[in-house]
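Attaching a single structure in C-alpha cells format; questions to follow.
One protein chain omitted, others in place.
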C-alpha cells in the first residue's frame, strides 16, 4: 500500500494521514538502525551530509513550515536548531555552512531522536486539531514535508555509501542484503515514438513537486529509445576502447573535470589485479556485468553516447516513453539497494528504479512555472541553473515517491547518486 | 557592403572572395592600431586573451584548416606556433594553457604581423589556385575562418576593455569615439506573439554556424516580449531597492557567485560620491541612464527579472520575435562601441546590436544536431553544457556577422562581454 | 609522584616501569571520559585530530616501535591499522592523509579501546619478559613512547577545545572544573642576566627528546626578562590602541596572515556587547584580565612586542632564566585547564605552566645534533624548518612532562595551543 494514494482527495481522512506520517517518519529511523552514533556523524564531502543531520533537518522542516506556522502556542524545541538544521533557505535567516555539518558531535544522536519524538508528537496533535480554515494549507505542506523526508531517505543511503567508501576498512552498511539475481541482460532493441505535439508535466491532482508543473505541450521529432540502460559490460567496452583517454568523446567541461579529478572509471570502482570491484552498501563486491552501469556523471554518459554514436534522450522524450509504463521496478522497497540486471520482457525496461537516468536536458523551469511565495519557493526553483535532469528513480528511491513526471537534478560532474543512463537516437 | 552576401552562391567569384578575405583580415589589424606592443600583450584574466594572441590564433586557424589541408607543398611558418596558438582543439595536439597567453613577449607583435602576411599571401594563392575538386571544401572552410576571425574581432574589443579596466590609469582605447546620442529611452510596451508550432534555426543556404542548425519545430505558448532592453535607470532602481542584498531574487548559484565575487553593481561601474561612472573603450564615462544596462551576468538578469515580476525570453521566443525584424542596429560598424539609448519607433527595438541579450535557454544542441567530424567538430559542440544562450549581437559585433538565428553562449557568471537583457512574460 | 623520576636509573625496576606505563596509559582514557563516541570523532581542521585517533595512534606507536621490534611472535592487531594510525613516518609506508582522520566512524571507539587493551597486555608481557640483551633498547623506546603519549594527552585537550569551539552550542568538555583564583596580576619587574658564555640543552642522563641535545655553549649579551607573561589586560590595551589595524607592528608574513584570516583578537575570543568572552574547556567564560593572554600566535606576540617597544626572549635566554627555577606551576595536574593570574612572589613567575611561551627562536637543530637512524629519526628532526620554539609548558601539559630544556614548536600562524608570551629586552 503506497503512501501517495493515501493522500488522494477521495480517501482523505485525518487518521490515514497520521498513519502515513508515522510510516514515513519511521522509515528514516529504520534506515539509521544499522549505523552507530559515530557512523551517523561522518561527512566526507560537502554534498554528503551526515545521517544525523538528515534526521534533524527533516524534523526542522516540519517544525518550521507546519508547527510554527499553524500550531498555536507551539514551543520551539531548541533555539539553536534553526541555525544548525536549516539547509539552504536564505529567507529564514543564517545557517551553518554545508561543509561543517560533520562537525556537530552535539547535539548527540539521542538528542536528535528526542527532537524527532517531540516534533512527531506535536505534528500528530496538529493533524488532529487543525481547524478547517487552515486544514488545506496544513495538508498541502504535510505532503511536501513527507515527500521531502523521502528525498532525504534516498540521500541518507547515497551519503552513507559515499562517506563509508573513503574508509580503508570498507565498512558494510547492511550485511544482510539479498544476493543479486544472476542473469544476462537482454539485448537492446530500439523503441520508436512518433513525435509531434506531446504533453509532459504532472497531469493530475495528486501530489507532485512544483517543478513538474504546469503540464504543457512540447514538439518532438520522431525518436527511438533503448529498451534498457547501458550495462557495466557495455561501459567496460568503452573504457577498454580508451574512452577515458580520448577527448574527442567529451564535452569540454567534462574533459576538464576528468583531468582535474583523475577519472578513469565510475565512482566506487576499483581494479584488483584483473577484476573490477565496486563498493556497495553491502561492502566491496564484484561488478555485475549485466547490471546497469551506475555512479557515472552526466559528462561520462555524454562521452559514452558520443563513443556509441547515439545520444541521451531529452527529458520530454523520456517522459513520453515512460508515460504508459507501470511504475514498478527495482526501487528501495525491493530491498537490493543495488542495480540489478534487467529481466527481459517485450517493452522498455527499467525505466523506474535501478538507476536515475541522465537526460540531455538542463534543469530549467517549465513554461508557465511560478515560484511559490516565501521560503518554500526556494525548495526547487532557485536551483534551476547549471544542473541536468535525471529521471525514473533508483534502487534506493522509495517506491511511492516516483512517477513519470518526476524531475531529479544534479550538477553534471556529480556521481555519488545511483546514476546511470540509456541511449536514444533520431529517426531520419 | 556586407561580407556575407559577397559569399552567397549567386555572386560567387573567386576574386570577390579574395576581396572579402582581405577586408575581414585587415579589420583585425585596424582594431589593433590604437594599441602599443605592450597593450597587445596583457592578459589579466584567463578568459581575456591578449590582442596579439587573437591576431596569431586567427591566422593559425587558416593555416591549420585550409593551408595545411588544401595547399600542397605548404611550408609551416614556425614549428612552435601550433602549440602557442591552438586555442582548444584537443584533437590537434598539446597547446599552451589559456592562463599563460599573456606570458609571451616573444613572438613579438612584428613577428605576428609577419605571420599574418605570410598566411595571407598563401591564402590568396590558395584561393586563386585551388582546383575544382577541393574548391567546395576550401570555400566552406573559408567562410568558417572568416566568421571565426569576426568573432575574435569582437573578443579583441571586450578583452582589451577588461584588460585595461584593472589599470588604475584607466587607459583610453579610443579617444576619438563619437559622443553618444542624448535621448530618453521610450517607455516599454509589450509585444504579443501567438505561440503554437514555430520554426527556429538557420533557414537558408548561406553561412551559419553548425549550432544554429538544423532548423526545427518548437511549440511555444503565447507570450509577450518587451519592446526594448532594460535600461541603466531601471537597473539602478533594482540596485537601490536592495537587489544585490536580497537572496529571494537570486538563483542559488547566482547568490553564491555574488557573495564570492562581492558583486554590488554591473561590471565596470564605480560610484564616485553620488555619481555612477563606468569604464568604456573611451575611458571612464558617466553612466547614461537611458542606455541599456550592460556587463551584467545571466544571474543578474534573472535576479532583475524576479524582482520585476517578469522573466527572460527563451531563445526560441527571442528568435520568433526577431525573425521579421531587419538586421540593423548599434553594431560595431556604427562606431559608438558602447550601447546607446533606443530611438523610439513602433516595433521591438534594439534586438540587434547594443547588448547581447541574455535568454532563459541553456546552450544545448538543437534536435538533429550532429558534430562535424574531426577537429572542426570541437568548434561549437563541445561547449554545449553549463552555458547560456545570448542573442542579437552588441555594439562591438561586426554588422555582417549577426542574424536572427545566431547563438552566442557564455557561462552564467561571466559579464565582460557587452551583455544586457530584455524581459518577457506569459500571456494567460 | 611524577612519572619521569620513576624511570631514573637509580630506582629502575621493571615493576615500577610497568606501573608508570599503566599510569600514563590510563590517563589518556581518563581524558576521554567526558566525551561521547561522537565527540571522540570530530576533526574540524587538519591540525586538530580526533580524540579517537590520538588513542589509537599512541597505541600504534608502542606496537610499531616496541612490540613488532622486540616481542617475538607478536601478532599485529589489525592489518589496516598501520595505514590508519601512522601519523607521518614516511619510512614506514603509506598512511591516511591528515585531513581525513575525522572520516573514520570505524573502527569504533570500542574497537580502539580493545586495541589499547591488547597493546597494553602485550606491552606488559614484553616489559616482564624482555631479556637483558634487548632491555636497554626496550627501556629507551618505552620512555619515548610514554613521553609521546603525554604529548598526545596535551593535544587531545587542545584539539577537543578547537573542535568544540566551532559548534554553535558551545559544548562544555568539563562542567566540574574548579573556579579560577581571583587575583590581580603583580606588576612586571625586569630580571637581569649577565650574559657571556652560557650552556643550554638537556644536561643529565634522564629522559629528554633528541632535539634538546647536545648540551652546548652559546654566547649571550646581557639581557633582562619580564617577571611574568603579558596578561589579557595588557593585550587588550594593544587591541584598543589599534594593534590589529597598524601594519607597522607586524612582520610581513604576520600581516598577510591577519588579513587572510581576518584576525582581530586572540583565538576563541568573542565580544558580546561590551564584554570579551572566551571559549574554554569549561565552555564560554568571561576573559580574566589578570591571567596571561592565551591562544595568540607567534606573529601576534611579535606585534605586541613591537608595540610595547620590547622583544621576545630567545630560547637560550629563556632557558638560562629558567634553569634555576623549580619546575612547578599551573600544569595539567593542577586541574584548572586554563591559565590563571600569577601569584606574586619575588622571582620570575609562571615560567612553567599556564601558557607555552613564544620565543624569538626558529626551531633549528642544536650544534652537533644528529638524527636517530630509521623511522624514529623522523620524530623531531624533520620538522626543523619553518617553525618557532615555545618553552615552559601550559595548563594542559602533564606536570612530569616539562623541564627547562624542553623545546616545543609550532608554525608562526598557529594558535590553537595554549600559547602566550613574556617580553625581554637588551641591557645596553
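Letters are used for the chains, namely A, B and C, taken in the order the chains are written, and counting of residues starts over at 1 for each.
The definition used in the following text is that a residue touches a chain if its C-beta (ideal position, glycine included) is under 8 Å from a C-beta of that chain, and two chains touch if they have at least 3 such contacts.
None of the values given here were measured: they were computed from a predicted structure.
Partner chains of the missing chain, restricted to those shown and counted over the full complex, are B, C.
Across B:17, B:56 or B:84, the residue that sits in touch with the chain not pictured is B:84.
In the complete assembly, the contact with the undisplayed chain comes from C:248, out of C:33, C:187, C:248 or C:272.
For chain B, the residues touching the absent chain in the complete assembly are 36-42, 44, 80, 83-84, 96, 100, 102-109, 163-164, 166-169, 171. Touching residues on chain C toward the chain that is not drawn are 88, 90-91, 197, 216-221, 247-248, 250-255, 298-299, 302, 306, 360-362, 364-365, 367-368, 371, 377-378, 382-386, 388, 412, 426.
Keep in mind that, in the parts below, only the chains that are shown with their structure count from here on.
The chains other than chain A, kept in their positions, cluster through touching into B | C. Distances between chain centres, each the mean of the C-alpha atoms, put C farthest from chain B. In whole angstrom, the spacing between the mean C-alpha positions of chain B and chain C is 60.
In chain A, no residue touches two or more other chains.
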